[in-house]
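Can you keep this structure in mind? I'll have questions shortly.
One chain of protein is taken out of this complex; the other chains stay put.
Moving on to subunit A:
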Amino acid sequence: MDQFTLNLLVVGATFALYIGIAIWARAGSTSEFYAAGRGVHPVINGMATGADWMSAASFISMAGIISFGGYNTSAYLMGWTGGYVLLAMLIAPYLRKFGKFTVPEFIGDRFYSQTARTVAVICLITASLTYVIGQMTGVGVAFSRFLEVDKTTGLLIGAAIVFFYAVIGGMKGITYTQVAQYVVLILAYTIPAIFISLKLTGNPLPPLGLFSDHVGSGAPILETLNGMLQDLGFTEYTKQTDTTLNMFLFTVSLMIGTAGLPHVIVRFFTVPTVAAARSSAGWALVFIALLYLTAPAVGAMARVNLIDTVYPNGTTEAPLAYEQRPDWVKNWEQTGLLGFDDKNGDGLINYTGSAETNEFSVNRDIITLANPEIANLPGWVIALVAAGGLAAALSTAAGLLMAISSAVSHDLIKSQINPSISEKGELLSARISMAVAIVIATYLGLNPPGFAAQTVALAFGLAASSIFPALLMGIFSTRINNKGAVAGMIAGLLVTLVYIFLHKGWFFIPGTNSFTDADPLLLSIKSTSFGSIGALVNFVVAYVVSNASDEPPVEIRELVESVRIPSGAGTAVDH
């Protein structure tokens, strides 16, 4: 069977599975549509959260980012996992106790302010929509490389699948498809990694392999890699080149951004109790850690494999002749993600760390996708990686679309436009919002705006600087009032946005930036790291304004005290 047929079969089988689950898990009430009826087992919710959280960026891009950035990229590993500690202790249990359907709803009720709720809705929609564009383009890339259809067709097929199970099943359908998608994506990620770890280090567990000896050289693999990179004029893999300040702040931003991303928080509304919300955050991290502990091993080993391919006789000998390049190089050259430019005309692939002499350009995104081919793994593994990339992108897209549609139908339509809407009417409007959100996301995926690549800075900046501090203060302080919260959120949001715009261009229009991340405005703080500073501004402003104005009313104090006590979460379901 040829590779194309194999890809088609594996991807087709996973898609059939998702559709089957959607038909089985139809949503009949708003509680089922928004919160899967609050009956999801904490382990199952943990698995669904894993798929919800791990996007095309985690699956496709992260190993590549680590592979080419080495130690400096540890911020992603610590930030995107450490946020779950904050979520488990500071956010999820209390919002579950609150017992309603959306994150803006908590902010609006706790700060007795429609303005606060609206600011939260705007942050949520902006962050989620930028994020979802990345998923849609990821679907397009995976389709065009593995199923030989053009990107537009691929994207439309993906959108149709999401449309089907998200509109019919709501949170309930999304939860159970995410569980299936998690299984597909984690198998697709770990199986090639195990093969590669065995081949390079003899250790079948990639996280242990990363710190084991290299089979070829007998020295530890990281030492071998450092040596290879030094020979070729690259920065050593384990060396820090980013400033400590920026790395610290970037990690903070990713962590608090993770704990403030609404599409992740709402997953914890689906479990039956507060205790289940706490343990479910732990299970989510177990399932996420399986990938995040594998990714650094994949990153380092892929780099070794790549250099070994180009320098088959060692980095001190002559590189491979272009004419003798393996098939996988030819395959990926066609996508434009690999390139060769014979600058010195010797017909050899000179891969070096200097811009003048390097002749081999490798796009970071191919590290995960090309890994099985680089390591000569069987065809079914390649097909599985294709299905895994699609599962990662589709599961995150569905979670984001869910957050957007519930914000529109619950926080805008039900709360502000038509409060007397019946449950049936709200369910219908939730489905229509979902359908509209998918159409917009598909359109933006086909015509990505210039800022699509700035997803990390924008989504995490917004969540870190506005939503996370508001939630934290709403739970841990009884003194922060409506004025303080609104002023804090707007201040945090504005300084973060302005800092991002100053470095990335106003509204991401190229050329309108006054600074660059290489030479930033404040010390060495890059725009991607500024969410942490925005959060600090939010806290300070909220504190000062609250203390200068009236205390919150007595019923708000009672609300805060009630979310701090776990008992009664089950009865707070309907409202």
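Heads up, the rule we're going with is that a residue touches a chain if its C-beta (ideal position, glycine included) is under 8 Å from a C-beta of that chain, and two chains touch if they have at least 3 such contacts; residues count from 1.
In this section, contacts and distances are computed from a predicted model.
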item: Identity of the absent chain, which is to be given by its UniProt protein name, from "Na+/H+ antiporter subunit A", "Oxidoreductase", "Putative solute:sodium symporter small subunit" or "Cytochrome c553"; value: "Putative solute:sodium symporter small subunit"
item: Chain not shown: contacting residue from A:L6, A:V162 or A:L285; value: A:L285
item: Option from A:M247, A:A457 or A:L502 whose C-beta touches the chain left out; value: A:M247
item: Absent-chain contact - pick from A:A219, A:A321 or A:L522; value: A:A219
item: Given A:N7, A:S31, A:S58 or A:T81, the one touching the chain that is not displayed; value: A:T81
item: Residues in subunit A touching the chain absent from view; value: 71, 74, 77-78, 81-82, 84-85, 88-90, 93, 207, 210-213, 219-224, 226, 238, 240, 244, 247-248, 251-252, 273-275, 278-279, 281-282, 285-286, 289, 292-293, 296, 561, 564-570
